[in-house]
Each structure stands twice: as structure tokens, then as C-alpha cells.
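Every protein chain except one is present and positioned as in the full complex.
Just so it is clear, A, B, C and D label the chains in written order, and each chain counts residues from 1 on its own.
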Amino acid sequence: MSLLADAFTVFCVVAGIGFFAAGTAGLLRFPDTGSRLHALTKADHLGLGLIVLGLLPRAEALGGAFRLLAIWGLVLLASAATGPLLARIAQRRDPPA
Amino acid sequence: MTADVYGLLGAVLTGLGLFGMLVRTEPLLRILAFNLLGGGVFLVLGAIARRGAGAGFAADPVPQAIILTGIVVAFAATTIAVALLLRLAARKDDA
Amino acid sequence: MSSLLGVAAFAVLLTLLLGLVRVLRGPQAADRIAAAQLLGTTGIAALLLWGAAVGSATHTDLALTLAVLAPFATIAMVRKEPGE
Amino acid sequence: MIVDLALVGGILALALGVLVARQAFAAVALFIGYGLLLALAWGRLGLMDVALTEAAIGAGLSGVLLLAAARRLSAAPAQEDSPPGRVTRALIGAGCAILTCAVGAAVLLLPDAPPGLAAEVAANQRATALGNPVASVLMAFRGLDTLLESAVLVLAVICTVALAPDQGWAGPPGAPQPQADGPLALLARLLPPLGIVVAAHIFWIGVDAPGGKFQAAAILAAMWLLPWMAGIAPAPPIGTRALRITVAAGPALFIAVGLLGAMLTGAFLAWPSGFEKPLILIVEVALTLSIAAALALLVMGPRT
Partner (left out) sequence: MTGWSMLPLLAVMLPVLGMVLAPALGARGAERLTLALLPVGFALALGTAAAVQALGVPLVHHLGHWTPPLGLALGADGIGAAMLLTSTVVVAGVAVFARAGFGTSLGMPERRAAFAFWPLLLAIWGGLNLAVTARDLFTLYVALELLTFAAVPIVCLDGRRETLAAALRYLLFALLGSVLYLLGVALIYGAAGTLDIGLLAGRLAATPPVLVAAALMTAGLMAKTALLPLHLWLPPAHAGAPAAGSALLSALVVKGSFVILVRLWAGVLPPSPAAMQALAGCGAAAILLGGVAALAQTRLKLLVAYSTVAQIGYLVLMFPLLAVPGVAEKAWTGGVLQAVSHALAKSGMFLAVGLMTERLGHDRVADLAGASRVAPRPLLAFGLSALTLMGVPPSGGFAAKWLLLSTAIEAGQWWWGLVILTGGLLTGGYAYRVLSAALRAGPAAAAPLPHDSRDTVALGLALLALLLGMLPLASFGLLQIGRVGP
């Protein structure tokens, strides 16, 4: 059981790191602000989500698991609210030439 | 060892912050430099707190408490400086 | 297991430091702020992994604080200005 | 160790970036990143209380304050002093390098057996009825500093109010905020209830673990600022009696309880034995609310 849980944790965390790495790579390599923002939101949502998921079996009590999920929820909420506005600003200040 | 690394970082930030405060001319950047300087001072204090770890504590609680108070006071100072700066900028418009 | 999580925390921290390049280079303000936001999320992930590695609930609380407050810089940036 | 060096490198890069930045905006964005990394550095040092505070202040409130200022200044820049000449700059640079070396050497040459108060705190902590040693220092051993710090915040609020123009100074603080629509308005309605729960959590764990009144107050202040920034909850006028009483209540209660201790036990700020924990908690709750109000007013700034 514990072995299975550990394997789950490792799998999720590694996948999460993969998303963070991909997001960062996109942030660095993509040519324009718009696509960079796109890369970033992916990493935000999925990378953190996978890591939270992976750590859930290790949370010491219900409170711990709840806090982990709350963190993910807060990040999702904030990112969902600010992402479009940020994209709008990027477009306005960077007219396609 | 960890303490020394961050203590040295604090020393470098102190120098950088002081340089910025004296050399930059834009008031907002001076205020930022003051915050870098403050961060350096707190890191030096933090390194001292870490060195004093013992009695089951990861760091000496007394300098920790001092840093907390210091951060609050430095933040208050930053807000006053920003308010003053914005008022000055607005005043230039009317003149 | 905890050492594995520690390594994972370090890996996340490394991507965080790579992301710094975008904060430093810009070129647009939106780039910098977006990259700073990613720093926040990455930092939260690193703290969670690190907290799990050392078994400390305080790291999770720190991550929670960051999660609540991290959007504020972005909000201050994207909201309309008086007169805009 | 590699982790620490990587973190130190990142912090240094950001600090240098702040110093050489051409636009105020870029400098502020870099500074926000710097605050975030600094919070991680405090965690590495094992100073979790400080890390929480840095996260609340550096990543949250400072960012809002400075970004708003950078935006306002890009429209109306303040006057600048004349830049120092090349020679002066070289001299200043040399002086700062000397300062860095001197402080660095001083840090390395501190006594090998560090004199500190960790053992003293541990020996006396039981008498304060608090499990968090930093809270014991803040509320009992160095209670006077905490009291004065809360008074400094009231004074800072008075300062910012004093910086308003004569016309309408007693009106709502800060610039009037245009109403936001769409996702931001939604966030401004959804986040505050969650944030208040988080603040209560951080406050409560602060009794026995890292956390506490100041960090909770910073989160509360942010939860007040968010609907204000979104234009859906205008700030009350500075002239409002209730607002002023909120700001003053915490420090005033702290002083009153301190005087009570003086009358009952003969020493100012002595917590009457047996009542330490409830009294400390009552004072901390009042302080949290007052500090939260003060921090929010400070970030809003004077009426423009």
C-alpha cells in the first residue's frame, strides 16, 4: 500500500516538475509575450496541480490535505482572473507590427 | 556554514543598497535601494540568529523577533517615502 | 522518500531560477510580471515539496500565504488606473 | 549547500537588476521577485516566522504599493537630483565596496561560540504560556518593542494622512478606483472570504508555531485592498470616527493592559499570572485588526 502510494507520489511529482520545466522553457524560448503567457498558465495549473496531487497521500491529516487543495485552488483562481487581463495588456502595449 | 553564506549575501546587499541610494537619482529607485539595504541588514541579523541556534530552536528567537519588528518599521518607512514622493510629483503638476 | 522529495524541491527551484532570466530580460512589463507570477507558483511548489521532505507543516503555511498574496502584484499591474 | 548558493545567486542577480533597471516598472517587478526569493532564503535559514512576514510584505503589500507608485510616476515623474559625476560615483562605489568587505569580515569573524539567548528563551518560555518562542519574545520578553512598533504604525498612518492636499483630506484615502469588470471583479468577491479564513488560520497557529498577528494582519489588509482596487468597495473616509478608532484600538489596549500589569504586579507589561494566555490573545486580536487597518491605509496612501 505504502509502496503504491510512494510510486504514485513519485510519478505525479516527476510529471509536475516536467510541466514546470516545460513552462519555464516556453517562457524563455517563445518569441512573443502572448505565447509566453500561454506557456506560463499551463505550467501554473498543471505543474502545481500534479505536485499537490502527488503529495496528497502524504498529508498528515485531513487538515493537511485540505490546505494543499486550498493552495492549488487559490493559485487557479488568481491565475484564471489575471491571465486574460495580462494578455489584454500585452496585446495593447505590443501592437502586431 | 549556511549562516555564513547568507551573512555574506547580507553584506553584499548592504553595499549594493547603499550604492543605489547614493548614486541613483530617481526617488523611487532610491526607495527600492533602501529596501535592498534593509534586506541586507536583516539577512546579517538572520545569519546571527541562525548561528545562535540551540536549545531545540532552529534559530535564536530574539534576533528573529527583532527582524520581524524591523521589517514592519521598514515597510512603514517605505509607505511614507512613497506617499511623500507621489505628493511631490503631483505638486509639480500644479506648479 | 524524503530525500527524493528534497531533490524534487531542488529541481523545481532550478526551474524557478531559470525563470528569473525572463524577469531580468523583460522586455515588456507584462513579461516581467507574468514571469514574477510564475516565480510565485514555482516557489509554492518548491515549498510544498520541501515541506513534505522535512515533514514540516510550516512550509505549507508559508506556501498558503504566498498563494493568497502572490496575485496581488499582478492585480496591481492589470487593473485599470484612475482616469484610464 | 548547492541550494543555498543557487538561491543566493538568484537574489544577487535580482538585486543587481533592481539597481541597474532603466524604468521604475522593471525595477519594481524585479524587486517583487527579490522579495519572493528572500522569503525562500529565510526558510532555508530556519527563520520561518520571518519567512512568513517577508512573503506577506515583500510578495504582497510592497508589490501593490510600489507598482501603483510606478504607474502614477510614469504619468507624472517626480523631480530628480542631478546625477553624481564619474569621480564621485567611483568614490561612492569604493566606499560601498569597503562597507561590504567590512561587514562581510565582521560576519565571518563573529565569535565561534555564538553568544545568544536561545537557551534563556527556552528556559523562560513556559511562563509566557505560548508555544512559539518568537511569539514569547514579541509578546513578553520584548513586549515593549512590539507595543512601540504598533504605535509606529499609527504614526505612519498619521504621516500619510498629513501628506494629503488640504482640499478633501478627510475623504476616502488613496486615489478613487475605477470599477473593474469581468474576472477581476469576480476574484475580488471570491478571494476575500477565503483569505480571511487563511488569516485566521495563520493567526491561530502563531500561538504555538511560526505565524501570528502580523502575518495575519498583512493578509487581512490585502483582503481589504483587493475589493478596493477592483472598485467594488470604496474605502471609508479618513474622517470616519469608526475607522480612526479601529486603527487606535489595538495599541491603546496594549498600553492599557501594560498599565494594568504595572498596577497589579509592579512592572509595566507584566501579564498577571494565570491570565497570560487569554490576555495575550485578546491583545493580539485587537492588534491584528488595528495593524490590518493601518497597513491597508498605508498602502492606499494619502488622498490625492
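What we mean here is this: contacts are C-beta pairs under 8 Å (C-beta built on N, C-alpha and C of every residue); 3 or more make two chains touch, one makes a residue touch a chain.
In this text, all values refer to a predicted model and were calculated from it rather than measured experimentally.
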item	value
Chain not shown, its touching partners among those shown	B, D
Touching the absent chain when the full complex is considered, from D:Val247, D:Val283 or D:Met300	D:Val247
Hidden-chain contact residue, picked from the options D:Val3, D:Ile92 or D:Leu110	D:Leu110
Residue of D:Leu155, D:Ala200, D:Ile232 or D:Val285 touching the missing chain in the full complex	D:Leu155
Interface with the undisplayed chain - residues on subunit D	79, 102-103, 105-107, 109-111, 114-117, 120-121, 124, 140-145, 148-149, 151-152, 154-159, 161-166, 169-170, 239, 241, 244-245, 247-248, 251-252, 255, 258-259, 261-262, 265-271
Residues of subunit B (touch criterion as defined above) contacting the omitted chain	14, 18, 21, 27, 30-31, 34, 37-38, 40-41, 44-45, 48, 51-52, 62-63, 66, 69-70, 73-74, 76-77, 80-81, 84-85, 87-88, 91-92, 95
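The rule is simple: only the chains that are shown with their structure count from here on.
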item	value
C-D or B-D, whichever has more C-beta pairs in contact	B-D
Whole-Å gap separating subunit A and subunit C, where each centre is the average of the chain's CA atoms	10
Distance from subunit C to subunit B - Cα centre to Cα centre, in angstrom	21
Residues of subunit D engaged with two or more neighbouring chains	48, 61, 72, 184, 187, 191, 194, 198
Multi-partner residues of subunit C (at least 2 other chains)	16, 29, 33, 35, 57, 61, 64, 68, 70-71, 75, 77-79
Subunit C residues within the subunit D interface of the complex	10, 13-14, 16-17, 20, 23-24, 26, 29, 32-33, 35-36, 39-40, 43, 46-47, 50, 57-59, 61-62, 64-66, 68-73, 75-84
List of subunit C residues in touch with subunit A within their complex	1, 4-5, 8, 11-12, 15-16, 18-19, 21-22, 28-31, 33-35, 37-38, 41-42, 44-45, 48-49, 52, 57, 60-61, 63-64, 67-68, 70-71, 74-75, 77-79
Residue ranges of subunit A touching subunit C (in the complex, touch as defined)	6, 9-10, 13-14, 16-17, 20-21, 23-25, 27-28, 33, 36-37, 40, 43-44, 47-48, 51-52, 55, 58, 60, 64, 67-68, 70-71, 74-75, 78-79, 81-82, 85-86, 88-90, 93-94
